[in-house]
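Dropping the structure in here first, questions after.
All protein chains but one are shown at their positions in the complex.
Letters A and B mark the chains as written, and numbering starts fresh at 1 in each.
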Amino acid sequence: MSASVAGRLGAAPGSAGFRVGIVILAVAVLVAVLGPSLVPHDPLAQALAARNAPPDAVHWLGRDHLGRDIAARLAAGTRISLLVALGATLLSVVLGAGLGLVAEATGRWASFAVFGAFDMVRALPSILLALTLMVALGVGTAPLVLALGIAFAPHMAMVARAAWRRETASGYVAAARVMGAAKLATLGRHILPNIAGALVTQAAIVVPRAITTESVLSFFGLGLAPETPSWGRMISGAARFAESAPHAVLAPVAALCVVTLGFALVGDRLRLALDPLRERGR
Amino acid sequence: MSSTFHASRRGLIGGAAAMAGLGLLDHLPGSGARAQGARSGTVKVAVLGLDTADPHRHTGSIAVQQVYVETLTSIADDGTVKPFLATSWEVSPDGRRYVFTIREGVRFHNGRVMTAEDVRANAVRVRDQVRGGWLSAPMKLVEKLEAPDARTFVMTMQEPYGPLLNLLSELWIVAPESEGWAQTIRTPIGTGPFRFGRWTPNVSFHAPAFEQYWQSGLPRAEAVEFSLRDDSDLSLPLRAGDLHIARIGYDQLAAVKADPNLEVQFMKDTTWWFWSFNNRAPRKPFDDLRVRRAVALMLDKTAFMRFVAGDAGVVTNQMAAPGQFFWDKAMHDAYAHARPNEARARALLAEAGVDPARTPCRIVSWQSTYPEIAVQAMRQLGFQVEHLALDDIGAQRRLGQYDWDLAPFASGPRADIFLRFIRLMSDGPNVGLWGGTRDAEFDALVKQAVAAVDLGERRRFYLAAWQRAIDNYYTVVIGHAPEPIANRRAVTGYSPGFTWGQHRVDGGLAHASLGVRS
Partner (left out) sequence: MADAGLALARQLLLLAAITVAVFALMRVVPGDVVDAMAMEGSLDEEAVAALRADLGLDAGVVTQLRIWVVRAVGGDLGLSLRFDRPVAELILAALPTTLALGAMALAVGLALGIALPTAAALWPRSPFPALVEGVNLWSIALPTFCVGLAGILVFSVWLGWLPVIGQMLLPVLILGIDNAGQIAKPLHEDLKEAATAAHIRTARAKGLSPARIVLRHLLPNAMTTVVALGGMMLAGLVGGALTMEVLFGLPGLGTLAYQAVSGRDYPVIQAVVMVFATGVVAVNLLADQVQRLLDPRLRR
């Protein structure tokens, strides 16, 4: 499978955008791995007298409203934000697609119950849901990942179910079934690999959205502990000083935009390469 | 803001464009000018919220309701208590009997003249029907409430109660014929310069001028309109001209000062910042005074106060601000940790046998910026910090669980210093912010202060109580600063007072008007 994907990707026309996207994400991952060691400042160290100081030779991106080095926080935040976003996305895939598909394969009533639960989550405004969840669970990484994962799960479930229905309607699954394969086995052997494409594509959209949502939660005072250098916390903390210290809010916003672009570019190509439905359509 | 104006704000996109037009009108010179003596303009204000229409059942801020209901006494700008609906009073030598002379010619909003019997009815209602509230403690000590004639109200206490006159500045006089008097007042009929108008909870409160107000020439504005929205940054609507008067954060002070249309004033009493320890159920090793001293030594108070309040901040170690009557200079000068000393802090920890790297330190705070300074200080000292930044109610609940170690908080102006001391008493209300102190000796000293008839004696007891708080590190005071209130220069005659109340004997919204438009 992976070899053929790589082949398709390589052969895909107009893959300049894809390459740019890959470079962006590679840099982001590198920064996330190396993290704080890239910048010779402690992302948590405060200099109260130098609040919102503009960029200079020592503090390349300036300081924030507690006099903390923005470059150091941005680097440290890459790891935290990506981890939270990836964790939330993974959770939403496992919860949404996993539960959804198993329920769909198990039978009508399981499907009814599970998708009923997802509909329930979907009918609640996600911000309100996350807000309530965070107030209930408290601040911190685990509650945040949980809240975001739950909020995004229904979306993944819908995508998975749509793909499942198209797949089960297709010839080879029917053939497998005629040959006596159990439903769950069919799911694992034939359908999952094909649905994976649709899910990866959705994940590329959900990851940056999770980072943005984290910042919205921070704006409401929820999410990670306030001193945590996540991009969302940085944005919501510095937004109050957008006028007097634009550098402090622009740095994390720019980082978020670039990474989103990276995910979008890679996601585009992944969809073309991995989504069997799209491919068959052309 | 008229109702049509309100409706148009809810209008469509076209309406929004029209709004821009209306906004521009605000800036035209002379558009609000009237003949002298007439009321002019609707003053738009945002300070704090309004929780209930029933003045006796208020649980939050007193800022708004003070414009439609008044009190026997009023806290003046210098913090002293002055006659308001009472013209004078006499206290018996034993400090138990208060005889108030009620002001003549004061009318309720329904036109009826207020009598001593009305005052008595309000005191009875608060004593018998209202649970909690700052007045609950003195009301439990009331022996008799009498109105021997239309102009005399007599309050007899079981024992002397020093803060009474100050606390009576929050016993609002409402006409007993107000709707809902028996349970919850829905439309209060007061004597204030503005009437209880239209209230939309959490959104706005509109109060039109009362034409028969007892202070001639007041109020100067046609109406006041409070914005009750939970805006984090009121400096923006203020600068845009949507508001005339608003509380602002210190971090927006520079931007506000740079605007030629705005003027910054400060409240007369201060907000104070402090780090409390968990006193009710202290967890190891934070029950050790050496550890508490180490924590106090990590705190750069000067930098902290400069950070939260700029030039307006002062460092001290007491609940009273420097210069106030209950503040003591000798105690201030003798303060052990005015300056930070990290080396000494580490030495103290070592002496107490504490390895901070293996010691969790749970910090509970609101979601403000300043607690992050405490978090960083503890982290720098090496503790394993867990920071719970919670919303108001979450913090309230969590503090009450006493499963934490350090609580950096702040507390605002109060009508009487007793309202600060009561928060460290064993059976005080909402004591979580101060770690739920339980110290019988502290309680006894405060009670003696309350019962002291002589002011000098009262001060001595209070200071003795506070010395205990310092010695036991119940809470470490960082400093004080008055809250800034900004107003557009178009507003004339307005000044903030000692507390958040927006109406008082010597100033407030009754005196404000939109004179010259900016």
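Keep this in mind: a residue touches a chain if its C-beta (ideal position, glycine included) is under 8 Å from a C-beta of that chain, and two chains touch if they have at least 3 such contacts.
Computed from a prediction, not measured in an experiment: that's the story for all the values here.
Checked against the hidden chain, the listed residues A:V23, A:A49, A:V94 or A:A136 yield one contact partner: A:A136.
Among B:S88, B:T200, B:Q215 or B:Q384, only B:T200 touches the chain left out of the display. From the set B:S136, B:Q158, B:Q215 or B:Q384, the residue in touch with the chain omitted from the display is B:S136, counting the whole complex.
Take chain A: the residues that touch the chain left off the picture are 112, 116-117, 119-120, 122-128, 131-133, 135-136, 155, 158, 205, 208-209, 212, 215-216, 219-220, 232, 235-236, 239-240, 242-243, 249, 253, 256-257, 259-261, 264, 271, 278, 281-282. Residues 9-13, 15-17, 19-20, 22-24, 27, 51-54, 58-61, 131-134, 136, 184, 186, 200-204, 227, 229-231, 236-237, 239-243, 391-394, 396-398, 419, 422-423, 427-430 are the ones on chain B that touch the missing chain.
We adopt the following convention: only the chains that are shown with their structure count from here on.
Computed centre separation for the pair chain A/chain B is 44 angstrom, with centres defined by C-alpha atoms. Remark: chain A residues 44-46, 48-49, 51, 65-66, 135, 138-139, 221, 225-227, 237, 240-241, 243-244 touch chain B in the complex. Within the complex, the chain B residues that touch chain A are 232-233, 251-252, 254-255, 300, 303-304, 306-307, 367, 369, 371-373, 375-376, 379, 387-391, 394.
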